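Notes follow the structure.
The complex appears here minus one protein chain, its other protein chains still in place.
Our next item is chain A:
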Amino acid sequence: MPKLLRQPAWLVLPAILLLVVALGYPLLQVVIRSFTDPEPGLGNYTWFFSRPVNMTVFWRTFEVAGWVTVLCLVLGYPYAWLMTAVGPNMRLLLILCVLVPFWVSGVVRTLAWVILLQDSGVINKVIMALGFEKVRLIRTQTGVIIGMTQVLLPFMIMPLYAVMRGIDLRLVQAARSLGARPVLAFLQVYLPLSLPGVFGGAVIVFILGLGFYITPALLGGPRATMLSTLAQQQVLQQLNWGKGGAMGVILLASTLVLLAIAARFTRRRYQISGGSK
């Protein structure tokens, strides 16, 4: 014990306590209740997988998270690259542009999207002014994806930037001097070296997207419900703690499976890049 006290390890004790009390205990309760409430057994799980509505929502959750990940990558990759390419002042501005929306609560940002996306909102006014048909965005899956992409974009940009910042641009110069067109130098040298950032950002955005609650709840309607909303309805509206818990456990389990796959992937990349023996 004295040996342990001399090490700074005990400094993390408060954090561990908080995690155990505020996360571990409720989580344990959720898992237990999913198997015991209202009666012991796998009832809640068989209920979940036997109801087509639940499965639709389950797959929709993955579909939405997938789209959001792809869109974040498409938008975030060039942005993160630009952050590495500009001077220090411009870079600061670009970082601020990523972080400032981050400081505004997700609820507020989502409500801003409600105003923008609603049938008489700015976007539709512009579309109609250009002579097109009104587009239904609010309470659709598209609206949810747009809103979530905006909210989650920083989680893609930051890991990408962290990796890209470490890529030696002379490698691209070297590829050019060896005869590679700019496109090939990017595809064969820069892109492979940036993949750890792509994986890192994609995993974070996808997993956060799976469990997203506020944005789908506010922007999506009944036809765009995601798993977290469904779980909330079970627990708070119908007081079905067991069914809500089962949904939570299913979401957690699929997230862990995905994380394990992603971890395998990134480890393999590391070996390919020859970082160590």
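The rule is short, and it goes like this: contacts are C-beta pairs under 8 Å (C-beta built on N, C-alpha and C of every residue); 3 or more make two chains touch, one makes a residue touch a chain; residues count from 1.
Keep in mind that, in the parts below, contacts and distances are computed from a predicted model.
Chemist: Using the UniProt record as the reference, specify the protein name of the hidden chain from among "Sarcosine oxidase subunit alpha", "sulfate adenylyltransferase", "ABC transporter ATP-binding protein" or "Multisubunit sodium/proton antiporter MrpC subunit".
Modeler: Matching "Sarcosine oxidase subunit alpha", "sulfate adenylyltransferase", "ABC transporter ATP-binding protein" or "Multisubunit sodium/proton antiporter MrpC subunit" to the record, the invisible chain is "ABC transporter ATP-binding protein".
Chemist: Who touches the missing chain here, A:30, A:117 or A:193?
Modeler: A:193
Chemist: Check each of A:178, A:236 or A:253 against the chain that is not shown and name the one that touches it.
Modeler: A:178
Chemist: Write the list of chain A residues that the hidden chain touches.
Modeler: 168, 170-171, 173-182, 184-185, 188-189, 192-193, 272-277
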